[in-house]
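Here the complex is missing a single protein chain, while all its other protein chains stay put.
Here the chain labels run A and B in written order, and each chain numbers its own residues starting at 1.
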Amino acid sequence: MLLFVVSIATFAIFFLVPRLAGMSADDLASRYVGKAANAQVIHDTAIRLGFNDPVIVQYGRFVKGIFVGVDRNYGPGVEHCPAPCLGYSYVSQNPVLPDILNRLPITLSMALGAAVVWVIFGVATGVVSALRRGSFFDRLSMGIALAGVSLPIFFTGIVSLAIFRDQLGLVGDVADWVPFSEDPLTWANNLILPWVTLAFLYAAGYARLTRAGMLETMSEDYIRTARAKGLAERAVVLKHGLRATLTPVLTMFGLDLGLLLGGAVLTESTFSLPGIGKYAVDAISNNDLPQVMGVTLIAAAFIILANLIVDMLYAVVDPRVRLA
Amino acid sequence: MTEPQTQPATQTATRTARQGEPLLSVRDMEKHFPVTQGLFKRQVGAVKAVDGISFDVYKGETLGLVGESGCGKSTTGRLVTRLLEPTGGQVMFEGRDITHMSQGRLRPLRRDMQMIFQDPYSSLNPRHTVGAIVGAPFRIQGVQTDNGVKKAVQDLLELVGLNPEHYNRYPHEFSGGQRQRIGIARTLALKPKLIIADEPVSALDVSIQAQVVNLLEDLQNELDLTYVVIAHDLSVVRHISDRVAVMYLGKIVEIADRKSLYATPMHPYTNALLSAVPVPDPRGRAGRERIRLTGDVPSPLNPPPACRFHTRCWKAQEICKKVEPPLAELAGGHRVACHFPENAPGSPDTPAAGKDEPVTA
């Protein structure tokens, strides 16, 4: 349902916007065949690729590609692009999807790794801050948290690269991607910098959210009940307090993870990681519409997927949601 | 259920006894809140918050409305003041049908019908001074006052027992009872004829409760007001009302003069309610026999068919599950909806003289 909306939107942006901007079907086709080709060749290509078809037909083809695959007439012959087909790059003529999927592990490693770090640090800091409200730890960590949310990733990223990689040589070069399956240690060593930098940015928000949530939860009646049972304070905090605080944290986590996976552009550029973000940047700078569309759709899918998972987890965490 | 229902002939007698036309007259009033589900808000059912009730309120009297939580008391109050629009039936105010009147045409009538709310803390805007709050009705309705709004407001504050010099103070500087007085002063600003008070004292401490109850009574005598007082506290309702209506799950099950309702309650539910009220008399507790209902009030989403009380009633028979008992007048001005009423005149039951008597075993 949501993907349908996204696919229409994606399609509208990347097929209609050029038209509105005054690009003709021929202008589009010229991206496929190169500027050197003559007008007739370009015109034929436009017809062959269906750029002159009514919008609804083109959309139908785009969707058909995604669900059942399409045949592409590339001139000398016809090639079948199996479902889900997101089209072909103008520049490399490669199908878009496999390229994106190849880069997926990089982006996933970066985002998920960072997520683990920031959730653990953020939530733990928030809990301790809430329990020791007004203490030195509370003020210090909330000060750092404020810095964390207000400093942009490219700033902290570049500074940390300069210090830890260039000056101290402590960590590997991020751009040297090594899959986890090959060498987990190098994998982690190469990624630790983006993880920590990202975690710094995100953990700050989690610490503040957790702190606020814990302050509220710990004054709830059921916390008093737990204490009245004679439960040890540690169990009161972790089992009763934190449990109830996690719901908003979970929501934020879903949104953040989805956005991070879908919008890895800034982070990956900062650390020159060859992930999906880098792919998107390249696609845009080459004006490679099918690539841009593909990457947008995948990014949107991530965001939606993350939200779906959060909704499902919500029901696990909060039994009151299950009724609805 | 929109077609007007003919009144039982016996009602005419009570009506003439109360001189003239009722100020407020409600017939078969209904409010069903739709329950929707899913993305497309498909209606899957309805909360029958108020499900066909009829009553009259006469000038100068106080009608008490009692019942347990969720039985539709507040909804009734909001319907007759047209803060909500009924989904069926008819509401007449001073002989005019206001059931579906537009908000624009209602505006002049709003001066005559005012509502007092339960929570003295949230019903006053914390950022407005007392003067602004109490004076707001004058400004909204564009009413001219003899010596200016300020004088009028100060008179009102004095009337409800507040210091007129508190004109420029803010609500948070007042205690709960004082805030309720501010709310009452605001209500009185436009000299309403009818005041609907929804749990006016439930949020207050006993000692303060008594102050506000007395104030409401004094104002009624002084200004010739008519009240509908909604409350769940049966003692407060008895103290303040002339007539009392008992609601259960969106229906009026019994309505009578205060005296006959409390002395000879006929509906089993009323008997159970009265018997459940704790009595501040430690010596009497041992000998008292009580009716104990089991279970809770069923959901108004799926009310039991026919007599809605049959799931908890100890007198229930087959007929109670099949035929809905009509609200019939069994004694002068005493109407009951039950197939097997207690204390009915001419019935073998000996009338219970009060709730200290064993009403049932």
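Methods note: a contact is a pair of C-beta atoms (placed from the backbone, for glycine too) under 8 Å apart; a residue touches a chain by one contact, two chains touch by 3 or more.
By definition in this document, contacts and distances are computed from a predicted model.
For the chain of the complex excluded from view, the name given in UniProt is "Peptide/nickel transport system ATP-binding protein" [choices: "1,2-phenylacetyl-CoA epoxidase subunit B", "Glycolate oxidase iron-sulfur subunit", "Acyl-CoA dehydrogenase" or "Peptide/nickel transport system ATP-binding protein"]. Residue-wise, the contact with the chain that is not shown comes from B:276, picked out of B:46, B:190 or B:276. For the chain missing from the display, the contacting residue among B:178, B:226 or B:343 is B:178, taking the whole complex into account.
Checked against the hidden chain, the listed residues B:84, B:143, B:213 or B:344 yield one contact partner: B:213.
Residues 68-69, 175-178, 205-211, 213-214, 217, 232, 234-236, 238-239, 262, 272-285, 290, 292-294, 296-297, 354-356 are the ones on chain B that touch the missing chain. In the full complex, the hidden chain is touched by chain A at residues 220-222, 224-232, 240, 243-244, 317-320, 323.
Here is the rule we go by: only the chains that are shown with their structure count from here on.
Between chain A and chain B, the centres computed from C-alpha atoms are 57 Å apart.
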